[in-house]
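One structure, pasted below without further comment.
Note that one protein chain is taken out, while the other chains of the complex remain in position.
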Amino acid sequence: MQIGIVGLGRMGGNIAKRLMRAGHDVAVYDIDANARAALGNDGARPAETLEALVASLSEGPRAIWVMLPAGKITEGTIAHLASCLAPGDILIDGGNSYYKDDIRRAAELQKTGIRYVDVGTSGGVWGLDRGYCLMIGGEKAAVDYLDPIFAALAPGKGEIEETPGRGSLDPRAEQGYIHAGPAGAGHFVKMVHNGIEYGMMQAYAEGFNILESKNAEVLPPGERFELNVADIAEVWRRGSVVTSWLLDLSAIALAKDPKLEAFSGHVADSGEGRWTVEAAIEEAVPAEVLTAALFTRFRSRQEHNFAEKMLSAMRLGFGGHKEQA
Amino acid sequence: MQIGIVGLGRMGGNIAKRLMRAGHDVAVYDIDANARAALGNDGARPAETLEALVASLSEGPRAIWVMLPAGKITEGTIAHLASCLAPGDILIDGGNSYYKDDIRRAAELQKTGIRYVDVGTSGGVWGLDRGYCLMIGGEKAAVDYLDPIFAALAPGKGEIEETPGRGSLDPRAEQGYIHAGPAGAGHFVKMVHNGIEYGMMQAYAEGFNILESKNAEVLPPGERFELNVADIAEVWRRGSVVTSWLLDLSAIALAKDPKLEAFSGHVADSGEGRWTVEAAIEEAVPAEVLTAALFTRFRSRQEHNFAEKMLSAMRLGFGGHKEQA
Amino acid sequence: MQIGIVGLGRMGGNIAKRLMRAGHDVAVYDIDANARAALGNDGARPAETLEALVASLSEGPRAIWVMLPAGKITEGTIAHLASCLAPGDILIDGGNSYYKDDIRRAAELQKTGIRYVDVGTSGGVWGLDRGYCLMIGGEKAAVDYLDPIFAALAPGKGEIEETPGRGSLDPRAEQGYIHAGPAGAGHFVKMVHNGIEYGMMQAYAEGFNILESKNAEVLPPGERFELNVADIAEVWRRGSVVTSWLLDLSAIALAKDPKLEAFSGHVADSGEGRWTVEAAIEEAVPAEVLTAALFTRFRSRQEHNFAEKMLSAMRLGFGGHKEQA
Partner (left out) sequence: MQIGIVGLGRMGGNIAKRLMRAGHDVAVYDIDANARAALGNDGARPAETLEALVASLSEGPRAIWVMLPAGKITEGTIAHLASCLAPGDILIDGGNSYYKDDIRRAAELQKTGIRYVDVGTSGGVWGLDRGYCLMIGGEKAAVDYLDPIFAALAPGKGEIEETPGRGSLDPRAEQGYIHAGPAGAGHFVKMVHNGIEYGMMQAYAEGFNILESKNAEVLPPGERFELNVADIAEVWRRGSVVTSWLLDLSAIALAKDPKLEAFSGHVADSGEGRWTVEAAIEEAVPAEVLTAALFTRFRSRQEHNFAEKMLSAMRLGFGGHKEQA
């Protein structure tokens, strides 16, 4: 079927390509003319403006997938596109928007008859070949209409072993996409997915840190091991309880650079990890691990913070303790 | 080759079977005569005492794999076996012993010429068919001698994609076993493996809890979703960043019982999670996630604790706040 | 000077009384006629409506202190009062409002010329006699105008030892009140105060729990102590590093009920603890302790949560582990 894609970065560009591979008719727009041209060379129909993109879609209802950074750019682009579309048309936000923004936008667009679908999209740079895991929110008719798009983007059953006892459950989940609920539900599920991702990553990170710290040259001979963390990551990929794709990626990184010298230790975070903690607070449920994972990223980006200096100031105050510089 | 197995519980029994499937000659002992007999029916040579087990091993050096709960039982059995063995023989502790106990035992046995090998064994109830991930500590000659045993127990390369760039690294890791270092190193690596396991499990647990709490009937209509957690677990198995074996198992459990009504919520913990935190403290490295995962298990087994009552007592003291019963 | 007080609960009623003790002319309103009458008996001038309250204030600019639960009631009352007031008049929110609500309200009211002052008020049920610690946000002229009110409510210097080196710093801080900054700054500082309060309370709670758990009858004789937690709280009040008012209150509670049997263990939380964590997330700074303190309160109000059941489901899945009921 026909679809427009707005935003041809790492994610949007690959989504366009994967849809074309599946035989879909893809019109594309990006603010960067080079990005448009590149996709044009790959077989997409580039448009020079959002208006031109909309005009280039002949099938009705029209469907446009917006794949931009969450926040103002997505907000403005959706508003702009909405002004060009007609009742029945479908706007898809495939980025990492906050689910409360989806709920608000869907309600606003509903007044104009335009339908809004939010898609949490996981898969990163591997999605082009591996397929994208899609978590979809929106009204049923719109989601059903877009099914060929979702089916083409999703990984499909592949060689992954079947989960027993799924009889009456949604068969789309086994293809790698679900209709999670109304507007916002897609990004809510994706948000929690990323929250879990942070927690899992931190679990591995702490574990490998404990292993690597056992190699420290300061340790006395009897207490020091010489553990090969690259081999440990590799062996855990087979038959252990902690096998995962993140472990596969860790094994690749450690095989290449066992001391991880290429990395500074500064770790970024994006909105989803924060929103997951806020969702937990709003629900009044504990989320210690997901929160700790977020906070260690904050700390990784700081030099010594005021909190640490406060501790030293108190220690000097009551005990006369001078800290090492 | 020939090997004796002591302890025929869920783990030891399956290890014996997997070794027999690979053509090894397995003598077995368990305190429970029925367990011995059952393995006998499967082709093992049962012995009625530890002495008889040792006597039944004709190949030298003899190798005996002890697969018992960590602590006094393992300690006593190893001491008993050591008194029956000769210099050059090998005692293997395949259970979940504390790595400092390994270091101590290895040093003690060295005086008698008996060699001690510690093996961290992961794989649970699936190991018989899937193979066991083995993390091995001990002297090189003993570990090399036992190689046919380890190779038979390990999962092998299987269909798991190869990690690029492993060129000069230990090829055994790709078969699912490693020689991690001297005595204690095997259980140290296994300990950290379990620490990571706790952290990953808690990451999933918190995430699914946030999802399920969004279904709460107390929420007002606009804020409530009706998320199908079984479908969410399934969809994440394909193309998402959080795919893992633990997720596969979660998907199986949720497909069968989406509200998990079969579970009380009491969660046990074993030594490794605790020792991992203690290792972090000894190394003076932070391990917030692994620790939080441990503490939530402690809390899950308590009714309201004294700490919570203290909070209420203070709140009553300064604010006159009365808590809900 | 003259002031109106709206909301005569535990906090508002005592604030009115403390102001009258200092000779101020206090008009009061509460939705509950009995509460109004009670304050009337104490010397205040009760009004039957908000309009009547405003009308009863003859001094200009008029000042009205709203002391209601944060949220809709405060929001509506302030809007109602604003419709009765004139440019130059001052509305004070002394409750526990969210500081972002203050910023919004102050900007809205500014259009009408009404001035908005937010006051974070600490002191609980002891404030009537001990005085209230006041953290004030708003424009300088309004805060200065209200100085006699703040001075009367604050504890004053008392017998508390002087902090050396405060020379050029704000002398009001030593009297127990500060002008923290523009609208919102008062409640922001109060919010963080409560966040710290949660963290301190949890520190004591965990510590006393570790002490009390050392008394557990399940412990073997050599490992068990019979610690008297009431005496421990008392002794720490003198010369230790952890002396504090919260410890004083703990000592009182434990002297009366050393097992704290009067408390269920359910612990409520109010907005400030949550907002403090959200502020930390917004600033991207770690706040592990304040967050953990919040989460333990959430958990204290739950029966076993879905997260814990997920852990058990996974443990059954990989290890065949059955949990104790």
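A, B and C are the chain letters, set down in written order, and residue numbers restart from 1 in every chain.
Quick note on the criterion: a residue touches a chain if its C-beta (ideal position, glycine included) is under 8 Å from a C-beta of that chain, and two chains touch if they have at least 3 such contacts.
Nothing here was measured: the structure is a model prediction, and the numbers come from that model.
Trainee: With the missing chain put back, one of A:29, A:116, A:132 or A:208 would touch it. Which one?
Mentor: The single option touching the absent chain is A:208.
Trainee: Per the definition of touch given earlier, which of C:61, C:94, C:155 or C:317 contacts the omitted chain?
Mentor: In the full complex, the listed residue that touches the missing chain is C:155.
Trainee: If the hidden chain were put back, which of C:123, C:138 or C:317 would touch it?
Mentor: The one listed residue touching the chain not shown is C:123.
Trainee: Who touches the missing chain here, C:10, C:237, C:266 or C:321?
Mentor: Within the whole complex, the residue contacting the unshown chain is C:237.
Trainee: Name, in rising order, the residues on chain A that touch the hidden chain in the full complex.
Mentor: 10, 124-126, 201-202, 204-206, 208-209, 212-213, 245-246, 249-250, 252-254, 257, 260, 263-268, 288, 292, 296-297, 299-301, 303-321, 323-325
Trainee: Please give every residue of chain C in contact with the chain that is not shown.
Mentor: Residue positions of chain C that touch the missing chain: 103, 122-124, 127, 130-135, 154-161, 163-166, 169-170, 172-178, 180-182, 184-185, 188-189, 192-200, 202-204, 206-207, 209-211, 213-214, 216, 222, 225-228, 230-232, 234-248, 251-252, 255-256, 276, 279-280, 283, 285-290, 292-293, 295-296.
Trainee: So which bits of chain B touch the chain we can't see?
Mentor: 241, 269, 274, 277-278, 281, 284-288, 291-292, 294-296, 298-299, 301-302, 305, 307, 318
The criterion applied here is as follows: only the chains that are shown with their structure count from here on.
Trainee: So how far apart, in whole Å, are chain B and chain C when each is placed at the average of its C-alpha atoms?
Mentor: 47
Trainee: Quick check: how many Å separate the C-alpha centres of chain A and chain B?
Mentor: 31
Trainee: Among the residues of chain B, which are close enough to touch at least two other chains?
Mentor: Residues 124, 202, 204, 206, 209, 213, 245-246, 252, 288, 292, 296 of chain B each touch two or more of the other chains.
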